[in-house]
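For reference, the structure I am asking about is given below.
All protein chains but one are shown at their positions in the complex.
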Amino acid sequence: MGKKNIYVAGVNEVPLPKRNIEIVERKGIGHPDSVADALAEEVSKALCKMYIKEFGHVLHHNTDETQIAAGQSAPRFGGGTIIDPSFILLVGRTTTHIAVGKEEKSLPCKPTALKAARKYLDKTFPNLDVDSEVVVDAKLGMGSDDLTGVYKASGHLANDTSFGVGYAPFSITDKLVLKTEEYINGNLKKKLPESGQDVKVMASRVGNKITLTVACAMVDRYIADMTEYRSAVEQLKSSVLDNALKIIGSQKVTVDLDVNTGDDYKRKVIYLTCTGMSQEMGDDGSVGRGNRCNGLITPNRPMSMEATSGKNPITHIGKIYNIMSKMIADDVAKSIGGDAEVRVRLLSQIGKPVSEPLNASIDIVTTNADSDPKLPKWKSEAEAIAADWLDNVDRVSESIINGKVRTF
Amino acid sequence: MGKKNIYVAGVNEVPLPKRNIEIVERKGIGHPDSVADALAEEVSKALCKMYIKEFGHVLHHNTDETQIAAGQSAPRFGGGTIIDPSFILLVGRTTTHIAVGKEEKSLPCKPTALKAARKYLDKTFPNLDVDSEVVVDAKLGMGSDDLTGVYKASGHLANDTSFGVGYAPFSITDKLVLKTEEYINGNLKKKLPESGQDVKVMASRVGNKITLTVACAMVDRYIADMTEYRSAVEQLKSSVLDNALKIIGSQKVTVDLDVNTGDDYKRKVIYLTCTGMSQEMGDDGSVGRGNRCNGLITPNRPMSMEATSGKNPITHIGKIYNIMSKMIADDVAKSIGGDAEVRVRLLSQIGKPVSEPLNASIDIVTTNADSDPKLPKWKSEAEAIAADWLDNVDRVSESIINGKVRTF
Amino acid sequence: MGKKNIYVAGVNEVPLPKRNIEIVERKGIGHPDSVADALAEEVSKALCKMYIKEFGHVLHHNTDETQIAAGQSAPRFGGGTIIDPSFILLVGRTTTHIAVGKEEKSLPCKPTALKAARKYLDKTFPNLDVDSEVVVDAKLGMGSDDLTGVYKASGHLANDTSFGVGYAPFSITDKLVLKTEEYINGNLKKKLPESGQDVKVMASRVGNKITLTVACAMVDRYIADMTEYRSAVEQLKSSVLDNALKIIGSQKVTVDLDVNTGDDYKRKVIYLTCTGMSQEMGDDGSVGRGNRCNGLITPNRPMSMEATSGKNPITHIGKIYNIMSKMIADDVAKSIGGDAEVRVRLLSQIGKPVSEPLNASIDIVTTNADSDPKLPKWKSEAEAIAADWLDNVDRVSESIINGKVRTF
Partner (left out) sequence: MGKKNIYVAGVNEVPLPKRNIEIVERKGIGHPDSVADALAEEVSKALCKMYIKEFGHVLHHNTDETQIAAGQSAPRFGGGTIIDPSFILLVGRTTTHIAVGKEEKSLPCKPTALKAARKYLDKTFPNLDVDSEVVVDAKLGMGSDDLTGVYKASGHLANDTSFGVGYAPFSITDKLVLKTEEYINGNLKKKLPESGQDVKVMASRVGNKITLTVACAMVDRYIADMTEYRSAVEQLKSSVLDNALKIIGSQKVTVDLDVNTGDDYKRKVIYLTCTGMSQEMGDDGSVGRGNRCNGLITPNRPMSMEATSGKNPITHIGKIYNIMSKMIADDVAKSIGGDAEVRVRLLSQIGKPVSEPLNASIDIVTTNADSDPKLPKWKSEAEAIAADWLDNVDRVSESIINGKVRTF
């Protein structure tokens, strides 16, 4: 059993939720950067399943580059027109040929990718006609492989220096942002189909006051005129506010909510779309430009710049470490309880297995961390949790392949 | 009422069916050139219907340029793999914006085109998964128009010199070729799903002996091994032969039939595909390179080089005249009966309406045409028929838009 | 030495130049269909040379499918703007890998194709900036081959029924059309750079009167205003007319000339372009839709529908037979002299070498052909000429590869 190099430290800092300023953002599932992330990940998952079905193993691939070029539309009350479909280019590397004994077998990588992408779009965006309002193409490099390699993350040796960072628990600002988007794109939809999937939620907390800003693409076919538009936005606002108050519960913060602040009713500038997705008209998107793998953009926290979506869940250590850092932080935070901020950073060691990082650093951040009497207990708990995750890296890969883990 | 310039002549020649050599070919609906033709025409029809629905009129468009670039496949008994989807690029001109009073209205031309193309592929090729085994993109130039123009063929003035040619009746060789393909892609399919849609039928008649050559892409998923392949080809052959004998009936010709002559069982070279379409692997296709608008390629007959499919059925005189020539020839041949070959050629006159050609020439070809006592009667019948069609050009346009006329 | 099946016949018909009606058209080198033809052929020639350089042999390829989708421009006196470049997709099949002994060698097919295409555009269209005003992409299927095959046309066996047709000599109408386009795109250019490369020439002869219609895209950067435009068109007209009179010489025909008849000075509708090519704005193009391999479209003559440009000059019998038919007809016409129309038709015989057609038919057409005392002499001359060409098919291939033969 190799060395795990787990270092747990108490850090004497004020945890972020108690500091004065905190900014958190989430690009909802219909934002073009999120669409790109989702498609990259869907393609990778579908390839994994196809490879496993054909050979019992995940073969080489990395599909972490999807480019979305916006289309052109003319939204109109009652239902407008897509003039030029948006264009989605799936990009990456796959294994299309594999030697099985003396024979070579071919694999349907591009069809698998295209099918997964179209299926996701169709399932996720009810106001988008996937057959006509978007063009999906793929440039997936074709390569060959053999069946002699290593096919589990646990047996994989790092061939690069990769990082993963994660933190827990979520602050109330984090929760508000994440759950607000999930609410708008979840339970609210039946009640308010006028709200599209391209939702951007930003929260800025100063002291105990959170300003929550929501930009939501409204869907023209459900809205007859300006009066209905204003009413839909009002309804969105009151529903989101109610939901926010539930999330906050007894916590001592106040919320100010702005919805579609870019609207200017006098000049008739409103956020109206045909499909509920801004890629129909103005916004391009690509992988790794939006949410980190905890679902948020948190400029006041350490973030990894690594694009997680679309990477190989068996061989890409950056992907695995980013996701695992979050899992370790979650478990440690739960275990030690209280207000401490847990920050996890995993750093790979070239030539060593995934389970043996060069440095697995866990910081437990509270104002008087190093003098806290519980620190030794915390340390041992954290160390055990980290060691357990590192020993079970294949569980992380499986969770990714089975779509049980968020990547954006 | 303008001048129609109809000239009917008796021509002293041996009608083609009585000459020694005749060659006829048909590229079946699954041949890439036919797929390109079909998509170009489907797109035009769908645009016409969309324009009519929105404005009551067909607006400017010409979508007669579809390019198909072959994909890559690995067929295998029991079901192989599409490695790289074929790529279909719809190309043409459309009207995307139209002034309606002071407002400008946008039109969903590309979505309409993409939808029509995908729908046709899905409906016509049961072994092709349109969501994953083909990529459909469109480069349809976007233009604007107003509603002040002329929207019926009958009011349209020729702005170019265009031709149309047609002949009737079909010879037995013509019929054999056309009906053999229709049979294989029609009634035979239930009985023999192993036969794909890419069927090429060629007949070469020397005297009374017709050599019929059929190349048919076989579909791997229905064929377990080489024995089944040979059996399917045999079954195809005997069914086609039976059908051919029915077509021939009491006519005095004999038929030799070859099926998939490129096969070489010893070297294991066979015509096996995943989708029944050769565009999956080796064959590119484009519009206007295959069948003429009577469904055939007839090098021994006058043929127009004009691509008919995808052209505007209201304003493109070449398209209308080609289709109308065939209609006139059919009616004249029916009217005069007997063995005479009727050849029709329509030539447009710049600046004049479609109904006033520069020259509407109808040749009635028999060995002693000009001394045949029925010639005067034939002439008057032919003239009346041609005049009637020219007066009713809008009926031709409507038939095209409603898909009641073959264009390839 | 196999059988050549050469049949020479005297046909009692009026040669076309003496009949009442004759229509001839040529799409100039800047017409999008001609651009497509040219690029397809340039790519094939470049591949041939690359293959020969690497292996001494031409390998498998067919690059006869180029699609041009028009761009968008805003021409303006003094020099306008290309808004959206036209798009050129090179399509076809190539050999990218070849087994040399136990090794496999890779070949730069796509780079060779792209380079040849760009070079041709750059050299041929001085007003087009190839780096910015056109996008050239390629979908060239990649295949593998070995070096054991047959690499000369003379050793190649027909695997399909292919035709070739040709005629000679050119009528005065033919000559006028061909030479007018060559003049406008040749000697006239220095004197009149205002004339672009997209020139369409059509001649309609009724009796002795030829109506010559020229449509020529004018280039905006050389034209300051409407006065200069009108002057340039006038200059074009008078130069073309002078040239036409030289071509006609003492022949008894008169010429009426129309230039840019679509212009309407009152409505300010003129044929102005930025690049001298209509693909910048309105016109798409593809291979095989324009001129036949004699450079003309001649609806009153037998024509092959086969696209000649881009096909393999060693293995594609349709290409070779079309080009050879023209060569045989030329030589026969020269040899027999006089006014007779020579029509040549070559028909391949499946499984036999190129030099052994199923039927090499040469018709010598004059009003009293079969009673002409020179007919026996003509027959023997024609037979010898045809036999010689068939014996020297490799010379045809070489001429094609070296660009000494017109294909459009």
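Every chain is named by a letter (A, B and C) in the order it is written, and numbering of its residues begins at 1.
As a working rule, a contact is a pair of C-beta atoms (placed from the backbone, for glycine too) under 8 Å apart; a residue touches a chain by one contact, two chains touch by 3 or more.
These numbers were taken from a predicted model, which means no experiment stands behind them.
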item: Which displayed chains the unshown chain touches; value: A, C
item: Residue, one of A:S204, A:Q235, A:T367 or A:N392, that touches the chain absent here; value: A:S204
item: Touch criterion as defined above, residue of A:A307, A:I328, A:V344 or A:A360 at the omitted chain; value: A:A307
item: Residue, one of C:V8, C:L114 or C:M303, that touches the chain absent here; value: C:L114
item: Residues belonging to chain A that touch the chain removed from view; value: 21, 23, 25, 65, 67, 69-70, 72, 87, 89, 91-93, 139, 141-142, 159, 161, 163, 165, 202, 204, 213, 261-262, 282, 284-289, 297, 299, 303-305, 307, 347, 350, 359
item: Touch residues of chain C, complete complex, unshown partner; value: 74, 80-85, 87, 96, 106-112, 114-115, 118-119, 129, 131-133, 135-138, 142
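Keep this in mind: only the chains that are shown with their structure count from here on.
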item: Category of the chain touch graph - line, ring, star, complete, other; value: line
item: Farthest-lying chain, centroid of Cα atoms versus that of chain B; value: A
item: Central chain (by mean CA position); value: B
item: CA centroid of chain A to CA centroid of chain B, Å; value: 51
item: Averaged-CA centre spacing for the pair chain C and chain A, given as whole angstrom; value: 57
item: Numbers and ranges of chain A residues touching at least 2 other chains; value: none
